[in-house]
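All protein chains but one are shown at their positions in the complex.
Right after this comes subunit A.
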Amino acid sequence: MENFNSIVKGALIHDIGKLIQRAQPNPSDKKHGQWGYDWLQESKFFEEDALSIRATITHHKDDEDVFTSNYGLIWYESDNLASFERKQEEDNEKGRWDMFTPLASPFFKVRNPNNLTEYAEISYLPVKKSEGVESVSFNKPDITSKDYESIIKGLKNDLELARGYRPYSINLLLMLFEKHLSNVPSITREVMRGREEQLQKHPDISLFNHSKLTAAIAGSMYHFYRETYPDKWNNELLKDEILKPSPDQKPYLLIGGDISGVQRFIYTISSKGALRSLKGRSFYLELLSEHVVSELIEALQLTRCNIIFLGGGHFYILSYNTKSALEAIDKVRKKINDFLFDEFKGSFQLHIDYVPFSKEGLKNAVPVWQGLSRKLEALKKKKWEDRLFDVLKVECQHRDCDTTYCAVCFREDLPLKDLKMVDDIIKLCEPCYNQYALGTELIKVSKSNHPVIYKLPDKPEGDSIKIGDWYYQIKYGWDKDLHKEAKAVYRINDLNAKHYSHDNTIYIPTGIYQHEDLKELSDAFNVYGMNRIAVLRMDVDNLGKIFAEAVPEEDRTFSRMASISKGLNQFFKYHLNDIVEGKDIDSYDIVGRDMKQTGRRLSVVYSGGDDLFIIGHWLDVLEASYDIKRYFEKYTGNSFITISGGIAINHENYPVYQFARDAQESEERAKSGGKNAIGIFTDESLKWVIFEKVIERIRLFKNFLKVEKDHLSIKGNSLPKTFFYRLLALARRFRNDKVLVLPKAAYLISRAKGKPEDILKIKEVIMTSNEQEWKVTEIATLITLMLMRKGGRENA
């Protein structure tokens, strides 16, 4: 395994020279490989990795050692396979190097899913990652060697900080590459044909994604060739086997995992302790996916480079296709499902399957991914097929449950524990108790802390979560004793190299934002205007189509498809936290409260993959939905990739599962009305452009109102509250009576007093027979009334 590590690490750092070269005054003095090799040697950061750093000068056709060792062959071939997009260009045309070409957004290849002849405009990323939420630019940024110098400086600083942790773990390097190289293009060839073609072929794979995939392929190749040719591996050069495998040989596996029953598991809870339970449950699922992935990686003896995607209860792992790999997967699958069955009585299940593929699958990845989704779908239809006997067995009620049941999940077959809430004691089954405790811990986690999750072999003191044979415990910082004992240390949203001293420190981006003062749902109830809670659900439109068809066929390389899913996940897991908080970004503050100071009072229950679930104060949720949409647009830079959502608004003690269902229905309405929309209130679906008008109209109404600490009130005698009630009634009548409401609207306006220009504006938008305008007025008025109401439990 010593060699394995060197091969993988080598593949990971093989192109580091590109970064060094681009910062040089005389870049053409050496080839990039040599620049990298020399830098690594001089810096002495990689002293212990003598073999790995040879990858820098052993991965090109004309590097002398490429064809003299199996390492060289693997580095060379995995680099090629990871960059099929580059391959084609090198073969087809002459280009010229332009070291300062920026990276294009990974989304720019996505065509209009509803009209595949329509291409997106090219957009670029700044070469150095920005601090806040990433956004693309449509003007080509100017990049100089100074920018590269500064990136190197950042990387060097971090390596310096972690100097004591040498040899650096692959996990640390992965985190640092993600931090520094995510916007650095892996190639900088300029395409010399016409402008159209230049745009089409513009580099859009980052050095981070390229390096990571190369390492994943190299690791898989190592195992595949060692196992398939055990005798030859140590003694012979496997040149033909590696470089010219027969087309029907399938050395690779794409492993896919999917947890089914998530919806039911998370949301089928009562409103007792809802916020903590929700948070706990949803995070439990994150941990579970993480746990399964790490079990698989370990069983397959691979590295985290091989995790192609992890989020939203799904994961994809690139592996090798050998007998021992298949056995290892089966073993993990069985072990986890046995555990899940015992713990949750079949309420959710983990489906794992895989598709073997040849190197062709790295060039056109879509059939592989599609084949895998089909297999996973089929599995979901055969839930617990092998455990039917257990599923149908009559459960005995536990004697604790003779008179009551778990207050959160309603289970009756487990002993119940007392949970003290503020002024109440409720009875919970053990899994729910633990999830509540986990939720409580998570709520304490804020941006300023660096929460750590330790994976431990023995049950630690205090609350912990057991998955399989392991215990997971959250701490707010380094814990000497746990650190020693831990099998893995998870760092949530933490990119500080200093915190990666454990060999198995793992960076996990997680959508976790929650307002500090939000401990129970009721804390978000009475914040501004009417007392209501809202749930927001959102996801990307046409995602299946985007993956299956929207990227032109010749561009569907593994690398590109992985970059796109990674990009989405990054938005929903990492950037989302800042966006919904609304503090350090240009956020929407509809009525001009102090939201920017305090942050939004809401909680990200779940976010990852391409979807999210948020709960909190209704106005905060409403504003956040629009901010998410706006930032998503800036992030992808591709107007064909749209997002839709649904909002449900109700009382704090409305059951969470009903909230979830209502929001889902709203979202479905938004989707069925042509997508790119938000479903709000009971029967309204608004295109985002109209939603924006609603916000503008509320602002117009606000000119007649006064912003108080917790509601809008009447300003002087300009517009009485009855004005808004009447206007709402008129807007509702407009649906049937159409223009006949105009005289009444005129009458209503005639009673307004206020600044003439404001009244003129109101008149302008109300004295109209335009249906859309009235819809805007209706919703804006409704929201304004909700903002004017202080407390109150009546229906809006």
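To be clear about the criterion, a residue touches a chain if its C-beta (ideal position, glycine included) is under 8 Å from a C-beta of that chain, and two chains touch if they have at least 3 such contacts; residues count from 1.
In this text, contacts and distances are computed from a predicted model.
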- [ ] For the chain that's not shown, choose its UniProt protein name out of "DsbE family thiol:disulfide interchange protein", "long-chain-alcohol oxidase", "CRISPR system Cms protein Csm2" or "ABC transporter permease".
- [x] "CRISPR system Cms protein Csm2"
Open item on the list: Using the document's definition of touch, tell me which of A:Phe410, A:Tyr476 or A:Tyr747 contacts the absent chain.
Closed with: A:Tyr747
Open item on the list: To test your reading of the contact rule: which positions on subunit A touch the chain that is missing from view?
Closed with: 737-740, 742-744, 746-747, 749-751, 753, 756, 759-760, 763, 767, 769
